[in-house]
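Take a look at the structure set out below.
Just one protein chain is left out here, and the rest sit where they should.
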Amino acid sequence: MASKNAASGKEKLIDEEQEILQAVVLADSWNRRFRPLTTKKPRCLLPICNAPLLDWTFESLALAGVQEVFVICRSYSEQIKDAIKKSKWSRTGSGMKIVPIMTAKETYSAGDAMRDIYTRGLVTGDFILVQGDLVSNIQIDEVVRVHKERRKTNKDAILTMVVKEAGVQHRTRSRGDSPIFVVDSETSECLHYEPSFAFPKKQHANIPREVLAEHKEVEIRYDLIDCGIDVCSFEVPSLFQDNFDYLDMRRDFVHGVLTSDLLMKNIHVFVAKDGYAARVQDTRSYESISKDILSRWTFPLVPDDNYPGSERYQHTGGNQYVAKTHPATISRTAKIGRNTLIGASTRIHDNAEIIASVIGPNCTIGAGSVIENAYIFEGTTVGAECRVTRSIVGSGVEIRDGSTVERGSLIGDGVVIGPGAKLKPFERLSVPWKAPASTAGSDEDEDEDSDIEDIEASQDTVDKASLGPESNAIVWIDKPPEDDDLDSPENYNNLKYMRLGEDDVTLDVHHSDKDTESVVSEEQQLQDSSDEEDNYDDHTDAESVVSLSKDTQGGLMADKEFRSEVNQSLERAFAEGHSVDNAAVELKTLRMASNVPLIRVKEAVVAAIVEKIPVLEGAAEQRTEVNKTIARWGQLINKIGGVDPVETISLLQRHISTSARMSLFGQILAAFYQSDVVEEDDIRAWHSLSTSQGIDLPLGEERENMGKAWIVGALMIHQLDQQSDSEEEESDEDEEASD
Amino acid sequence: MQAERGQHHRSVEVLASKLRRRQIVGSRTAALETLVVLRQVVSRARFSNFEQLVEIIRGVGRRLVEAQPKEHSVGNTVRKVLHHIREEYQTAVGQTGPQAGTSTSGFSISKFVLQGQPRRHVPAQKTEVKTTLKEDDPEDPDSFSKGLKPVLMEAIQDVLDELETVYDNVSKNARDHIHPDEIILTLGRSKTVETFLKTAAHNRHYTVIVAETGPSYDGREMAKSLSSAGISTFLVPDSSIFSLMSRVNKVILGAHVILANGGMFAITGSLIAATAAKAHSTPVVVCAGQFKLTPLWNLYHEYGAVDFGNPSDVLGFNEGELVNKVDVVNPYYDYVAPEFIDAYITNDGDHPPSSIYRLLKETYDDEDNEL
């Protein structure tokens, strides 16, 4: 080690500059999209086209002339450290010094990692920030040069993001995480960043008015691939330190910096015209990038040329790559299709068909099997007459004779399935978890363990017959989690867009389950809040309009369930005589849990209170009852938040038109007025609304009732007018009297 | 020995990485860089007999060729250096010819058969002083290397000089090859051809038709450069090569590498030009430095030998729909068989393709064919 440093110090043939180019690689991805393949090893060590992802990243950096690399490892840091030590980068003369940095267990996001970098003081100048799953051949040093030039004149340019033009339908462009960039055409400054996921699908993007006012020519881009390559100035880690809320690079940091009024920092965008760069963010992009490598878009990073792996491949017609140094044995009746990669010492038996797939080293493909669009890691045995389609199969897996692996399946290391197994699409399998006997510090944190324990515990509910009699696998059940955060791209439905083997057709089916009830309300909320700002449509697909109508239907059904919950809660409150405050709190939590818009809650509360009023014979008794109930519970309507008396009255009218207590409308309204739930102006405002006359309803009883209520309201206003007139007269008299 | 190997590993590794990442563009540049590295290696090498030196140089050559097997000028330069070193060594030690003919033990029928190979001419004795070079001297292991080093450095310097003057030497007889008012067709942007044409323009007045040479469109640069030198130039698309061929008097092409059978790899489009020329019986002449001669035979059988490059030159990556459905092929080179070529103009004279084989035997040693 020492001699290497000495040698690299003495013989610096390349640059004369004092600063050496540094790079930071975030080896952890902070999400779990590749499970179960990544239960025992980090994502950056998974192979793509038979070379570990981290090696591709290092090669991409070496192309840029980077000299010092810090690898921030969190999960499985021992494995990463080992891999780096064993790789060719640690040998003398590799030109790049790689330092693995282990961060604490508490680093849960990119932001935490940046804060760690700051505290350790690793970077001395502008540096390149990449993720550990990058495949690129872009001349990043060009970007660094542009960045540095810019900084000479503009000290506030802190970040340059590298993006690539691709087109919306491009296979390498992630569909789950496809942000909108608003860019100044001349200076390529990024003016606004709007994250956008496939689910829930955004209908509108909100762009601050100032952006358009200050810049002459603005481009709104939805066709860019975010390469995840950032050229950061040395201030960037300190900005993370200042703001502990920054977790994600893009959604938090970039968005935050651009929308912040205080910071006044600029972020620029570099649109790479030549060169290729993409991140393996999810299994879908794993497939696209594998295909890109085999189709030579990443030239010269191709298997027969500048290949990060140790094997040499021979390139034959139709983009077939066959291992050369340790040749594969291919039977003469086997058919090797286009865009395939066959690993070292692999054996392919008679009549097998390999189409557009990557087969790892030391694998065996049995006679008559068909492997299509699949990615098989090393040491796997596929038996005879099997079908593997659009899946990723881990290392050391045994797929016994006659098995079928359907699309989207992820099979973890060491799994045995079959013979005759028939997997469902999007099946995820792994071997049962054995707590590692002795690891140097527990690399895996507790909630991973508990996740897997849950899965193991629920194995009894799973039908294992389809896995074949000799299987040792546990099945990862595909159900949405209870706490699904729709703001993050990791939400259940959005993850579906990022899965391997997912085509557009299948997605509509998922829209009609109860989860989408929240979609409708989200949309409405967005619309409500966006009324305040300008709205600009983004380039959305037409299909989103169609899906919306489907959503509403699904929404209404789910409504009933929520209603019943509210009713139950209110009944409890009524029965046990809770205070208004307590009941309000309970309703609030219920609303948060179901993620339901406020108006629904109000509806339910108003309905429940109205229905609570007992219908009595006598008018006077009736009035007393009404007043009593309203006095007791009226304030609840306002306490649940979002005080909007006009809305309250509208809701009351709406509900009562369909209720048995129609005739009580006037009394209830009066009671509201008495107990200060609504004011006189609110009544007038409600009355002047066109909807209060019920003209938007179809002809029928409801409309009649609405009309009646309106007339009652008119009467009330008349009364109020008379009252105020008489008050005025009185006050006038008083005044006159006082004169 | 290991320590030295470790030391000169550094420059070799740096060059190997640059070659692998294709950061070195152009065969002449690659050859020059190789020479620089070899010079460093030899100057620092320590060896006590000749075989060790050969092995060291071979090892370096192997490493570089492995890094970028498609850049043949690297291997050729190493072979040339070995050849020169052997010659120098033999004159220094005082042997007259390649065969130690007098001792009967060395002579056999098989050696006799091998005599059939074209023999190298005995080089003129550079140094009259016959230094007594003792190999494997146990007392002073460095004496051999020290005695031989200046001679070796000279040999490498010779190769370097040859490389640096390649363009001038090729263009020496340019005006004999081009006659007044001729129409020449050329492709791509070869520095050798460019110098050749510009030199001829001093004495002759002629016209050049340059084909654009997609997808790199190097032809455009060539046309610009030629016209700025005062030559009347036409720039045409590749598709019109055949239709214009009847007006063309000569086709002059550049080469990337010349194979032992007399064929060559040249920029894609050359095969079109050569085939069209053959159909019209137009002579095809190739200008190339001798460092492009490769003693390898079966390169053109490998599918990948034509160096399939980045498809984004042909179809932009942002054509999202097409990327998924279409396989884009972008070969960088064409293999032109020896039947299509009439003569090679090298810095060492003009040769027909059939005697390339003989040239090779004179330039390189057989045992170096596989490094």
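All chains are identified by letter, namely A and B, in their written order; residue positions are counted from 1 within each chain.
Please note the rule applied: a contact is a pair of C-beta atoms (placed from the backbone, for glycine too) under 8 Å apart; a residue touches a chain by one contact, two chains touch by 3 or more.
Assume contacts and distances are computed from a predicted model.
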### Query
Can you tell which of "DASH complex subunit DAD4", "SKP1-like protein", "Translation initiation factor eIF2B subunit alpha" or "Small ribosomal subunit protein uS9m" UniProt lists for the chain that's not drawn?
"Translation initiation factor eIF2B subunit alpha"
#### Entry: Residue among B:Pro69, B:Gly262 or B:Gly289 that touches the chain left out of view
B:Gly262
### Message
Just checking the interface: what residues of chain B touch the absent partner chain?
### Response
101-102, 104, 107-110, 112-119, 260-262, 297-298, 301, 354-355, 357-358, 366
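We take it that only the chains that are shown with their structure count from here on.
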### Query
How many angstrom lie between the CA centroids of chain A and chain B, rounded to a whole number?
55
### Summary
Touching chain B in the complex, chain A uses residues 3, 7, 11, 13-14, 62-63, 91-95, 164-173, 223, 274, 276, 291-292, 295-297, 299-300, 304-306, 314-319, 338-339
#### Entry: chain A-touching residues of chain B, taken from the complex the two chains share
6-7, 9-14, 17, 20-22, 302-304, 308-312, 317-321, 323-324, 327-328, 330
